[in-house]
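Complex shown without one protein chain; remaining protein chains in place.
Order of writing sets the chain letters: A, B and C. Residues in each chain are counted from 1.
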Amino acid sequence: MTLALFTALALLAIASGVLVFVVDSMARATFALLVSFLAVAAMVLLTDLLYLGAVIILMMIIEMVVMAVFMIMYMMNPAGLMPMSMFHNTRGAAVICGLLFAGLSAGIFLADWPERRGTRPEDPTLELGTALMEGHMLTMMTLGVTLFSTIVATVVLATGRGRYDRLGDRLDAGHPDDPAGGGVGR
Amino acid sequence: MTSATPFLLPVLLVAGVWFVAVLDGALADRAAGYGSGARRALSRTGREAARLLVAQRRTTLAADGLLRWAGVLALIVAAVLAAGVVPLGWEAPADLSVGVVWFNAMEVVAWAAVWLVGWGPNSALSLTGGYRFVAQGLSYELPHMFAIITAALGAGSLRMSDIVDAQADVWFAVWMPAAFAAYLLSATAMAFWGPFDAPVGRDVAGGAAGELSGVDRLLFEGGRRLLLVAAAAVAVPLFLGGGHGPWLPAWAWVLVKTLAVLALLVWVRHRLPVLRMDRWSEVSWIVLLPLTMLQALAVALVVLARGGGGQ
Amino acid sequence: MDLTRALLRYAAHAPHVLLVPVPGAAGLRMEVEHAVASRRWREATGPADTDVLIVVGRPGHEMRAVIAEVWRRVPAPRLRIDLDPHARPADVSRRLDQVPDLLADPQRGHREAESAATRHEETTAAGDGNVEDGDHNARSGHSEHQAEDPGAGHTEHAGHHGHEQPHGPAEHGEHGDTGHTELAEQAGHTEHTGHDHHAHHHVAMPLPGGLAMADVAEDRDGLALDVLNLPLGPVLPDWPAGLVLDVVLQGDVISSAEARVLDAPRATREDTAGGGVVRDLDVVARVLSVAGWPGPAARARSLRERVRAGAPREEVAGELTALARRVRRSRTLRLMLVGLGRTQRTDVADLLRRHLSRIEAYAGGQPTEASDEPAGLAVRDLGSRLAGAELAAARLLVAALDPRVPDTAEAGRTEGVGR
């Protein structure tokens, strides 16, 4: 039963992964990628990592929906009314990827994998939380700071307006000059 | 009851949808100044459903039917899966150890679903509905997450039944009111119901749902109400003490509380004009988000003072 | 098939109605709105949601074509009612009373379903001359396009603009619910130039047919993004009769707009029986409805009907004041409306407030002077007010500004003052 489920999910993940670069509609490509992610999330659920599986589902849906919006902003041809062939350097890439896959597979099957060490904890989620708050506290803090700097950096990169545009050269405008007014009356 | 719950769930959900539709129709008639006969409201819902059942399914030119169907189906599937973690009485059809996160993940499926339904028909106005819902989701996801995590924090567990157990003495709604209020607001927004229904608003000719007809529309509208029912049902174990209560058995309390929350949400819808996201996303980021964070902090301090939470 | 028949009969008593008002038939429109609401039928949001299409007034050439296009998109079982501008309330009532029986007739439904299907083909083919076959069922995959074009790269990318141009109107007109015929005259306006900005990278690319391509414009954040040219109207819920806004959209922000009225020369003066307060109530109802507050909007409409029907002032005064007070007191509504379409003098919240004041003045028995009537905007000035507005804001502005459709017509120009 589990095996059948795994096989189905694996095929789904790979097939939709391929579809991402085959379909001629950007919307379909985005959502094929989403399907691939969801299949992987389901496989993660199969390995008893319930929390991580659920979080991947949550994150990937949000990410892909945001991506869909960007796609409309920046892509030609989002609807697939025109054929989308935007490849370059196809042959070289195919060779590289073929070799890489062969190498990886060979490695996977030739490697002498160690035996499973230890038993699975009762509640992997609790284990993860404890690890992040104790042993791996540093990792968590680094991630937090990185995410924060990402937020700052993305806003700086993406926006074309700074505080001088909003509040005037002396930053003394009483009312910021924004294209769209906000809701809390500022 | 144990073995029956998985089969009972769809029945209860459909009953909840029916309840929402009838109450909504009755309140709409009353707000418009026509008397609201209960019988008329009951039959009206049936007529509306029948009307969509017999209607032809039309599509638009160069529409992406596959994606649209995927969207409509995803909405319903997500709502049912989200409701699956709600304890009916003491036992949920699927009492996952990460029930709270699961519920949130399933709610987010609605983003993709509505966006797909808006994209599918290749129509500018329905795509606008899709955009609006994405903006709404992005604005309300964080307060929503903080609100439900606050409840989990108070109980020291992500499992719904543990959260219910932690409320044997006092409901979470009592000592985390800000989280409860934020939950109701943001859950309404995530189900694009009530004052948050700009994504399917009349001003964009029905928005995301604007090009749906026949069975498609029936499923979409049903899925939307299913999502609302699921959100209301989850409020019960998270904040309203689940099955705890005097006199009645646990399952009855869950039903009564769920219907009460639903009634509240439907009533609010008729009290307020639509809250558009160009105005209200700022309220979410500047008011709601800090509020829920402070609430989570307060709850965390209480839990610490009590000695380390639910472990 | 008894089940279907039973369902049809059952459903036929709660139809959704799409009103298509023709310019110059405001009185009749109000009458029909009232007749529909008092039967507790719902007004449809768009063609796909419609069972009964009611054409209010006698449409001219341009409106007729629009209505045919809308009718094509209405799913069966469906019914179309054309109301003569001189129809009396009794006529309206009689026509509406027949609706359930007609809708429930399975033979009729069957015929409609068939004709809807065939008409779809015809109009698509005929509506814009050179649409290739198969295009309207291209929704599953668009594979034909790929098949048509061997080769890769950007050339056929260009070639496809050539294709896209002809079906542009069919496709996108579709969306805006609209006027497909004027598309024929203004073909250059309506094509979806959305995805084409890549032409910028390939400037030397020959453009098939010398078509206008690749509109890119700066949005209000200064980002140059694709634009979508789209006609808004004239068949939208709570929209002025016959008004079409040719908007240039980026996402849901209007970067520029131009307003026009279909069949403008034929439009005659609106009859506003009952004086200014009827119009005030009508505008208030429309703004509230667009703002997504259906309850008070319906109240405003039913009060409007009572005033129109000649109810004495004393009888409705209490309810009018109550309505005005409720709308005024809603802080949420103010938060949603304040600052929209702001000019030095006014915004949407202010416009609404002025109408409410006039309603209150009427209810209080004070005379309302024609001079403090909020000046409805002439249609030709509408477009400039909408630039930079978000779609929802634009809808509210159009509702609140109450553009004077007939005044643009030569016939109507002189009459504007008198009201």
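Following the convention adopted for this analysis, a contact is a pair of C-beta atoms (placed from the backbone, for glycine too) under 8 Å apart; a residue touches a chain by one contact, two chains touch by 3 or more.
Assume contacts and distances are computed from a predicted model.
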Handout entry: Omitted chain, identified by the protein name its UniProt record gives, among "Sarcosine oxidase subunit delta", "NADH-quinone oxidoreductase subunit K", "phosphoenolpyruvate--glycerone phosphotransferase" or "Branched-chain amino acid ABC transporter permease"
Key = "NADH-quinone oxidoreductase subunit K"
Practice task
Please give every residue of subunit A in contact with the chain that is not shown.
Solution key: 2-3, 6, 10, 13-14, 17-18, 20-21, 26, 29-30, 33, 36-37, 40, 43-44, 46-49, 52, 55-56, 59, 63, 66-67, 70-71, 74-75, 86-90, 92-94, 96-98, 100-101, 104-105, 108-109, 113-114, 116-121, 124, 127-128, 130-132, 135-136, 139, 143, 146-147, 150-151, 153-155, 157-158, 160
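Here, only the chains that are shown with their structure count from here on.
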Completion exercise
Contact tally winner between A-B and B-C is B-C
Problem - Intercentroid distance (Cα basis), subunit B paired with subunit A, Å - result: 26
Handout entry: Contacts with 2+ other chains: residues of subunit A
Key = 25, 79-81, 180-181, 183
Problem - Residue list for subunit B, restricted to those that touch at least two other chains - result: 62, 64, 66, 122, 131, 278-279
Exercise for the section: Note which residues of subunit B are touching subunit C in the complex, please. Expected result: 28-34, 40, 44, 46-48, 50-51, 53-66, 122-126, 128, 131-132, 195, 197-198, 201-206, 209-214, 217, 270, 272-276, 278-279
Completion exercise
The residues of subunit A that touch subunit B in their complex are 25, 27-28, 31, 34, 50-51, 54-55, 57-58, 61-62, 64-66, 68-69, 79-81, 123, 125, 180-184
Handout entry: Partner subunit B, residues of subunit C touching it in the complex
Key = 4, 7-8, 10-16, 37-38, 40, 45-46, 48-49, 51, 73-77, 109, 113, 116, 124, 135-136, 138-142, 167, 170-172, 174-177, 228, 230, 236-238, 249, 251-252, 288-296, 298-299, 302, 330, 332-333, 335-336, 390-393, 395-396
